[in-house]
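Of the protein chains in this complex, all but one are displayed in their positions.
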């Protein structure tokens, strides 16, 4: 952290800063320039310190020079993290395809979909048993009954399952059934929940908050990592902008950025990222071309009868088309499909 | 809800829609225009239905004509909701001032602040015992010990207290101490938590999510109201935009909008809304001028030593200046200060 | 400007930077810390230099420590700029009210409005003769004929006039009629036009671009100031966010920020800032409470028949109500109405 003083700052201001640093257990290295004095802060700092120093008398600006996240950074670990789920490896050379319905609605809907996505090349089955919904009057999922259906679908197809956990009290129960725990966009900063999945012995897929910066996203990953769970997967699913044509604006550039600054695998979710089924294919291809380690795609036997998010779901035919198109883009960027 | 067909739609498309509506238990009123056919949907609809209908063959667009929130709307209740907390009435003619430190840090810090804000005219004491923090390495609050200090401050000063609850498992415990439960911006869509505070017998102040639309905010209020708790207070605290000078962009226009579309009281939080203490005063005055029912202001004995959010906190002097300035703006818009 | 090197940077990287600085005519002051080396750059820098230095080998980050705008900053001029237009002073103790129709539509519409706004207390008459319109099929203004009507309205009422100029080729002609030249939001970065009004001998009111940061806005003001025209007025008119209830989100906090960092007067335009007439009053009061030097309000004899922006226009009655309400808020913040 660098503290830049105003031109008009005096020795008292400098002493004031050095006092504060001492109280924080930090050391200040003073560097007097022609026009200004700058102090380098050495020791264990934290994000709020910046704001605190910035309001001291005489201080013009405080500049953080090391990133606030550590365990998720490439500086901390230079090689890519890979995560093993059954015989699927997430984050390696091979692209991972997660697919399934937004919400588990019935045994028939789920089994039918599980078989279809497996046949079309998916590696992991997705399906929500607990659904966050903006309105209290909407469908909120089948609960544990849905988890049991997911386990049954795994039994039959051999596909590992990923499903969302909404609240700390449910982590243990959901972890009993799921192979990967999913943290949804609205819970990216539900820190108690992050702590809790950080203690679970299961991989966690952390969706980006719809208005979260990349740094905040990595800090949320840090919560999970700091509890000792190093099996974290990131998932880009679109951010909120002024554009109203799409439900969200898929931030495809987040993919190569994550690859550069972090060692964690990253999955793209073009279904939520766009909100429209006819945009899912193009954005899926784009995400792979940009370096994503995999995709999460919503598939439903009858999207127009889906209880949740029908308009962004592919049906079996369009999903099959996508997986076959995908193969050539995957190999064009030097990756593989299983 | 109105379903507008494309010019090129045919009778089969219309029948398809009517079938779907029948399955949903809804009725479609068909109106054939010169160029297009439009169908009015009558019955109990829900937000996701719009998306579902929009993807049917031949459909151009679906237009919701009634708002998705009900209990929070002025149509449902034309008069203003007022909430009684001790002898403070929130939402009436008199402006409510909530003030105190961002986080409870120690007995001395809290007692000193409680006395100072009371002396300066505050009606309710704020203070966080459980703090959400973007980084796992930052201060996360004193927990129940902090709640006890708040209760002690209430004992001494007579000020009712408002404090944040972060997770469903804590609601009962926090409600034992607090007079008002606060739901923070990151939890605006933590629906399980909303359900839980909806069951509590305490007023709830719901902060706007930093990227939530006004409609989503009211839908979150709806969760609490739908559980039977009608004591809901809204709090505008700034939204996320491209501007980087301020931490958030305080959406002052949300204040008169809420007043128009809802009967719930609305409080403005210029401390979080701006993130800089020297903007708190101007935005506090602006919020009152725009019609807010009250203010929530961060005050700390030594902002430069605060463990959380020091740069946006007023000290005792600047808080006193604000409350005295406030009086004339309050009466300029026909409201009162106690 | 401070250049922060990576921990892994070597002497060659440092030499590379010093070479670049030399070529730019700048001097680098080297400061070697425990973990990193930091170089302070002294001399006349420019915004793009930052990006250039940031891509040099070994460089972690470049931090600008002086603001890129100069003439518009409070550091350059500590006292408030005031601008004299006839007997109206903009930027002093007295609040300035500019009002009139969005577009000049006819002699009768303009004269009637001019008389009404004058009677209600306006000091300057606004009216567009050249209108930017998102669609080529919409009304684009009366052109010079509209300017002549504005001049005629000034003749009759004595109110100075403000009107928009859209393109460099029109500056001379518009300046012949107008007392203040207005640069619209879509032209905030039309740099050729800024140069041109910078050469005119008339005050210029520069609206904030709908997605411009405060720094970019001040840099656009800098264009005008740098040409020698020191009579610049800023106008906040709302920014683009994800919220769809309002046309724009009025950034009320920009008002005290401008007052802090710049000496230029600032006017608030709640008509464009909200896009809804029933929000104009509350946001006008809020803007004054936050420190604005004046208001620009759209007024139309029959808003529901207006050719442009009817829904955000007040009629004569609601405008009169606003100006009378305004007086008490103005005095509550220690300002005056003429």
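Labels for the chains are A, B and C, by order of writing; each one numbers its residues from 1.
In this text, contacts are C-beta pairs under 8 Å (C-beta built on N, C-alpha and C of every residue); 3 or more make two chains touch, one makes a residue touch a chain.
Here the structure is a predicted model, which is why all the values come from computation and not from measurement.
Residue in contact with the omitted chain (choice from B:24, B:60 or B:112): B:60.
For the chain missing from the display, the contacting residue among A:55, A:214 or A:314 is A:214, taking the whole complex into account.
Checked against the full complex, the one of C:11, C:87, C:155 or C:304 touching the unshown chain is C:304.
For subunit C, the residues in touch with the chain missing from this view are 20, 23, 46-48, 51-52, 54-56, 68-69, 132-140, 166-169, 186-187, 189-194, 210-211, 216, 219-220, 222-223, 226, 240, 275, 277, 303-312. The set of subunit A residues touching the chain not shown comprises 211, 213-215, 239, 241-246, 249-257, 260, 273-274, 278-279, 282-283, 285-291, 325, 328-329, 331-333. Residues of subunit B that touch the chain left out of view are 2, 4, 29, 31, 33-36, 38, 40, 42, 60-61, 63, 65, 211, 240-242, 244.
The criterion applied here is as follows: only the chains that are shown with their structure count from here on.
Averaged C-alpha coordinates put the centre of subunit A at 39 Å from the centre of subunit C. Our note on geometry: subunit B versus subunit C, Cα centroid distance of 31 Å, whole angstroms. Work out the mean CA point of subunit A and of subunit B, and you get 26 Å between them. Residues of subunit C found to touch two or more other chains are 211, 241-242, 244.
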